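As you look at this complex, bear in mind that one protein chain is not there, while each of the others sits in place.
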Amino acid sequence: MRPTSRYRAAARMIAAIGVVSLAAACSGNGGTTGGGDAGGGYPDQNITIVVPFSAGGPTDTVTRLIAEPMAAKLGAQVVVQNVEGAGGTVGAGEVARAEPDGYTVLMHHIGMSTAPALYQDLGFAPLENFQTIGLVTEVPMTIVARKDFAPATLQDLVAHVKANADTVTLANAGIGAASHLCGLLFQTAAGVKLQEVPYEGTGPALTDLVGGQVDFMCDQTTNTSGQISAGEVKAYAVTTPERVKSLPDLPTTAEAGLPQLEVSVWHGLYVPTGTPQDVVQKLSEALKVALADQKVIDQMAKLGTAPVPAEDATPQAHRTKLEEQLGTWAKVIADAGVKAS
Amino acid sequence: MERRRSFPDVLAGGVFVLIGGAFVAGSLGYELGTPLRMGPGAFPLLVGAILAALGLAIVVKGLVAGEMISFGPIPWRAIGVIVLAVVFFGFTVRGLGFVPTSAVTALLTTLASSRVRPLTAVAVAAGLTVASTLIFVVGLQLRIPLWGPWLGF
Partner (left out) sequence: MELLDNLALGFSTALLVQNVLYCFVGVLLGTAVGVLPGIGPTATVAMLLPITFSFEPVTALIMLAGIYYGAQYGGSTTAILINLPGESSAAVTALDGHVMARQGRAGAALAAAAVGSFIAGTVATVALAVAAPPLARVALEFGPAEYFSLVLLGLIVSIALARGSALKALAMIALGVLLGTVGQDIYTGTPRFVFEQRELYGGIDFVSVAVGMFGVAEILRNLENEQTRTAIVSKVKNLWPTREDRRRIVGPIARGTGLGAALGVLPGGGHVLASFTSYAVEKRISKRKEEFGNGAIEGVAGPESANNAAAQTSFIPLLTLGLPAHPVMALMVGAFIVHGITPGPNVITDEPELFWGLIASMWIGNVLLVLLNLPLIGVWVRMLRIPYQVLFPMIILFAAIGTYSLSFNAYDVYAIVFFGILGYILIKCGCEPAPLLLGFVLGPLVEENLRRALIISRGDASVFLTRPISAVLLALAAAALVIAVLPAIRKRREVVFAEDE
């Protein structure tokens, strides 16, 4: 083979890849550019929101929902990056060590308040290493069981698991997952110690619940409402003070007689400590604007949740929530004797 | 009967014994639980032991009736250069950014071949950097900055 024909072949191959990547570029225009009020220094480059969980999960979806209106308000590109691992602590640790300039922002959920209790050598302290921006949303959870599970109401369930503590199985989506935390709180509230069956994520856990392999679990409404309305699982209660719009007949835990069991998967935005106050304010303002966006409200409603009220989307309210939750979970987790490392 | 010693068999068996043993040793540091309620150490302990046993069997077989495999030369230069190139990539991609890191990695890698001419190496590295930037950053929207913070802008 002559060398020229070789290189021609290579060139053709590269051209083929070029066509493919062009197609990708046309459909893959993922960044969101805003054209809003720029000026005043910050921001003059892309802002990255780190999501410490996998793309497509509930936290990622919420982040991507608010990224666009936030970008429009800030007048800069907002890029969502997934840095997964170790219950969200890898991504959080990375942001804790990032430059405190407001260009690296963290979206984290309830896991921020449980990490210090679950992990030794965490490498960061939520209150010391992070500046809060504001709360974003609080996702309700539901207690569900396989459809042929005997108890009919939440109080029946508590009585049943107490009487059969050595045979009942409680599924969860892994150590530190929202379903695990809710399960711990259930055991504390009911005053019982159950056999927990961990899974790797909600999907497989719910599969085995629908298949009747395990008895019950507690998970985010986002994941369970489809199965509940189809009658594939039996639902007992929702864990927030108010009922959920998509499941109007489902009582709250307080109504059903277990008021101690109140938990939601709350989400908030953070920047590293040392970020200038005016930058924090700008981010908080942008968050508020995003949460008031009708499209965001609609999309969140579809997810079975809603933006927090405007007064909670502030650094102060978020910090108060974080402090309170850190205290709650430190006790629950220590009592349960759970350790992730 | 003449024994057929097989160096590759002994080496492979040795590697298995070593890795299996290391996992066994590591597993002992974790909770083992009971046979029916296994702790985190139980499964790796079991499999590590199986691997070490299989490794031992391969060593013995290699000493008695080994497979005749020609081991062949070892391309030390290629190994060294490729290790260096990939480690360089992992270490610097965040700091230097996509373009400089890709260029250096590609250039280093081309040098793995002992027959490459310097000019060809540079041309290949430049071409690959452009191609990978087009495919991964422009095409697939990979979120890696083109120029990293270490470069000061």
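Each chain gets a letter, A and B, in the order it is written, and its residues are counted from 1.
To be clear about the criterion, contacts are C-beta pairs under 8 Å (C-beta built on N, C-alpha and C of every residue); 3 or more make two chains touch, one makes a residue touch a chain.
Computed from a prediction, not measured in an experiment: that's the story for all the values here.
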Touch as defined at the start, partner being the missing chain; which of B:11, B:63 or B:134 qualifies? B:11
Just name the one of A:195, A:260, A:281 or A:316 that touches the chain not displayed here. A:195
In the full complex, which residues of subunit A touch the absent chain? 1, 5-6, 9-10, 12-13, 16-17, 20-21, 23-24, 27-30, 54-58, 60-61, 64, 80-87, 89-90, 93, 118, 121, 123, 166-167, 169, 174-176, 195, 197-201, 203-204, 206-208, 210-214, 222, 225-227, 229-230, 232, 246, 299, 302-303, 338-341
In subunit B, positions touching the absent partner: 1, 8-9, 11-13, 15-16, 19-20, 23, 26-27, 30-31, 34, 36-41, 43-44, 47-48, 50-51, 54-55, 57-58, 61, 65, 67, 69, 71-75, 78-79, 82-83, 85-87, 89-91, 93-94, 98, 102, 105-106, 109-110, 112-116, 120, 124-125, 127-128, 131-132, 135-136, 139-144
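As a convention for this text, only the chains that are shown with their structure count from here on.
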For subunit A paired with subunit B, centre-to-centre distance based on mean C-alpha positions, whole Å: 35
